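I have a structure I would like to understand better, so I am pasting it below and will then ask my questions one at a time.
Missing here: one protein chain of the complex. Every other protein chain is in place.
The letters A, B and C name the chains in turn, as written, and every chain counts its residues from 1.
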Amino acid sequence: MIPIRPTARFPSAHAATPDDRFALPDAEPCRTRASRTRASAAAAALAIAALSLVPAVGDAQRAPAPPSARASAPIDLTGYWVSVVTEDWRHRMATPRKGDYESVPLSAEGRRVADQWDLERDNAAGLECKAFGVGGIMRQPGRLHIAWENDDTLRIDFDAGSQTRLLHFDPVANPPPDERTWQGYSVAEWERPPAPSNAPVRAPIGNSTGPVAAGGGGRGLRGGPPPPSTISDGGALKVVTTGFREGYLRKNGVPYSADATITEYFHRLPEHPNGDVWLLVVTIVEDPLYLTEPFYTSTHFKREPNGDKWNPTPCRTAPPPS
Amino acid sequence: MRALAFLLLAAAGPAAAQLSLSGEWVGRYHEDFADRIPGDVQGDFTGVPMNDAARRYAEAFDVTRVAVLEHQCQPYNAPHIYRGPLQFRIWEEKDPATQQIIAYRKYLGTYQQWRTIWMDGRPHPPEHAPHTFMGFSTGEWHGDILTVTTTHIKKEFYRRSGIPSSDRTTMIEHYIRHGNLLSHVVIVTDPDYLTEPYITSQEFVLMERGNQNWLYNCEYAMEVPKPKNDVPHYLPGENPFIRDFADKFGLPFEAVWAGAEAMYPEYMPTVEALMHGQAQ
Amino acid sequence: MTRRCHARPAGDARAERDAGSKRNAQAAGEKGAARDARARIAAHGAATGTTSRRATHSAAAFAALAALGQSVDAAAQAANAARTRDARVRPPIETVHVQGNVYMLVGAGGNIAVQIGSDGVLVVDTGTAERSGDVLAAIRQLSNGPIRWIVNTHLHADHTGGNEAISQAGMTVNGNPAAIIAHENVLTRMSEAGAPVTALPLNTFFEDRRDFYFNGEAVFLYHVPTAHTDGDVIVHFRGSDVVVAGGLFSTTHYPVIDANSGGGIDGFIDGLNLILDLTVPAYLQEGGTYVIPGHGRLSDEADVVEYRDMTLFIRDRIAHMIERGLSLEEVLAARPALDYDTRYGNEGGPWTSAAFIEAVYRDLQRKVGSR
Partner (left out) sequence: MTAALRIAFPALVLAALTVGTASAHHSFTATYFEDRTIEIEGKLLQFLFRNPHSFVHVEAPDENGELRRWAVEWGGAGQLSGQGVTSQTLRPGDVVTITGNPGRNASDYRIRMLYLRRNSDGFDWGRRPGETFD
């Protein structure tokens, strides 16, 4: 078998509909949500494989095996990270009232569904994890533990709701499951800036006297040293997730549908002068059913030295204000 | 000399291959919309690691201060301006001889502000240099992340609710582009009003057609007739509106007022206990 | 907008070598200044007769700022002189081109404004006596023209200490040492304190305002009674559009109310409002008229607005506490300046939050008592 690595980029997350993006030209129409999920996820894997193969066919027999995702990681995301809730505080640290869907570009159908939210009914139906699915879990205050499940699968554990996500760099080896889950099926790829070339050196400008930083200087931080340039080369992890169960973007029943596509970019930011290391997760939810436009959030987590504060809790949503 | 040239070459990197940030970008307000765009009732202090000095200042703040002559045309300062309605334009200034980027220029439609992010390695000005609302900025690339450090920022606010930002803040920004989406991270360190760095992040999308909403002018006028030098403020303990936000959304004021402690997951049980009695 | 040219201490090779690390040198110098202030406190505090330990410290700290050269005890002065001879703790004088004809010299005690032009040189405040040589050197880097006029914004030694040296180095059109202008109250107080006649501002005025024309622009002097002292002057260079605030505005500490020299909180606020009347921002509260503070960084109207607001808020809070019958100790415990203490509190420095609160409290209480 020819080693396959999803080096080709996904088409833009802002183009077309999720199904359009991943469907093969001769794909059969989907009849049910479950079958559509399987079909689209499998199609995604095949599309990636096909795109990856195109430039490699000629060299297939003699090309060395590419490094694993773990070996080729441009940034280190592993470790414990804690969410620092400076935005959407009242929607994240507490459960807002029903009907408070401020900031979310809900469609009329989305509002209708949100207005029907009933926490007790969800709990009675065993749907306690609806606010802890892939569309809402990043916004739940909590801690992440990121580790390599294997050389081509990154694992994220969440102590809020005791959830786990697997990010597959090799979707062929890890095909989508038959059943939808709260966390869905995630395909991952590294993004990185192009390798340096022998570009002409920058001429000294102004009163710069020190070494030239990659891409231009910018020293001179009052009160502290500039951020080190070695901690991260600015790469990113892109993750596209499908195949999940319908869930909540917010604790108070603001919905996303099973037809949505969720694209995420994980960034490890250059180390702050005080030593803090931040993880930024940009999330784009595109939902043809409940949203009128892509829903953008960016969530930040601060690196912790260890798992001492790791505190797994079951899926549970506090009641809204009375 | 040859070794030095080699080192410079190795360190310089492919400037021409850097991600372009040029273009006109407009904000998306899918987080904290009410706070950032229309403004809500008074008293939203959530999510900001404010210290006791900031609390006292915020408690004294009367929103009608903005009608005072010397306050009515005061723009947001650099950390704050990204948390309001905003569209901005970025372009590159290049050295004509080398075609290397000397600076990124930025024009912000809100309050018609200009920023220059120097990329040529110049130092920041000395302490006694004047401060401006946008401050003095230098930048450097970390792969595809542009990191910008800004000092010499004038005093203003982090929130319209009156949480102050001092004139000794240092702002570090990270610009991250994915296609037509620009994520912008701001981390502010403020020795006077914050107990720890304050991080926010916001999204902007590329405007493919642009628009004409780029102008903002402010004419000084005596908006509300009152003595010219009368600056409204509340005495300690006498701000009648300080709990409005907490009351409107059914939140415990103690949590709204708690600062950094309430920004971490372990505070959630406290919020619930304050709202509903003991957490279940 | 600004142009920096470093005026290094004259004839001091060590300082020249250190110029590259000016920030460290400056920081060290500030620490040195703080030590000087504490030394003066020790000399002056016993005479104030304040009751609490904190209050004693506060009053003495104020006295340190207010002290004329001759009121400092000999030992402290000697130690001070020895310290300032050591280039390692002496910050370089830095020169900032504000705009038009006006420059700001930083690092010689209070900030100094220098206006240059075809008529010669006008200097507003002269810094400390021990830095007058360095100040002269800095002025000479800007202009070789004759120093014709000196203006004293108020009487304190960190603003008048160089009067004698700089006056003697200058020359009026009549061939006399450069004339020193101040409000009459400054002359009175300096004379009473025994300052040498060569250091005295003999060209005084007693009316609200004085103006004259020099180096192609009108120069206005506004007297602000009962503010920092009773002899404060704000200087406005109308053509250059620069205001020199003297003791009425600082970016480094709370307003200093020198009650022993006729200062008062209400007059201080009036003075800040007068500055705001003179300043016009170029665009959205930025630029336009620049303000040289007595201490700290170059500013514009927005910075003065914040300082005015702060002074007004704290005044109102203390006044309200006095109305409620709170004692000084209770007022101090209530921390009426809490929101500004980290910025201006200057703990351990020469003018602390407690000193400021006490000065405002006593001033307001005196007014209540006199009603």
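In this section, a contact is a pair of C-beta atoms (placed from the backbone, for glycine too) under 8 Å apart; a residue touches a chain by one contact, two chains touch by 3 or more.
Quantities reported herein were computed from a predicted structural model and do not represent experimental measurements.
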Considering the complete complex, identify which of B:Trp91, B:Tyr216 or B:Tyr267 is in touch with the unshown chain. B:Tyr216
Contact partner of the left-out chain, one of A:Arg111, A:Arg192 or A:Lys309: A:Arg111
Across the whole complex, list the residues on chain B that are touched by the chain not included here. 26, 29, 33-34, 37-42, 62-64, 66-67, 72-73, 76, 81, 84-87, 109-111, 160-161, 211, 213-219, 221, 223-226, 232, 241, 244, 248
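What we mean here is this: only the chains that are shown with their structure count from here on.
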Using the definition of touching given at the top, classify the network of chains in this structure as line, ring, star, complete or other. line
Comparing chain centres built from Cα atoms against the global Cα centre, which chain wins on proximity? B
Could you work out how far the Cα centre of chain A sits from that of chain B, in whole Å? 25
Averaging C-alpha coordinates per chain, one finds the centres of chain A and chain C separated by a number of Å equal to 57
Quick check: in the complex, which residue numbers of chain C touch chain B? 1-2, 4, 22-23, 26, 94, 96, 104, 106, 251, 269, 273, 276, 281, 284-287, 290, 296-303, 305-306, 308-309, 312-313, 316-317, 320, 334-336, 338-343
Show me the residue ranges of chain B that touch chain A in the complex, using the header's touch definition. 5, 7-9, 11-19, 28-34, 46-49, 95, 97-98, 100-102, 118-124, 138-145, 147-149, 151, 170, 172, 174, 176, 178-181, 183, 185, 187, 189, 197-203, 249-251, 255, 262-268, 271-272, 275-276, 279-280
Seen from chain B, its contact residues with chain C in the complex are 51-57, 60, 70-71, 73-75, 111-112, 125-133, 154-155, 164, 166-168, 191-193, 218, 229, 231, 233, 235-236
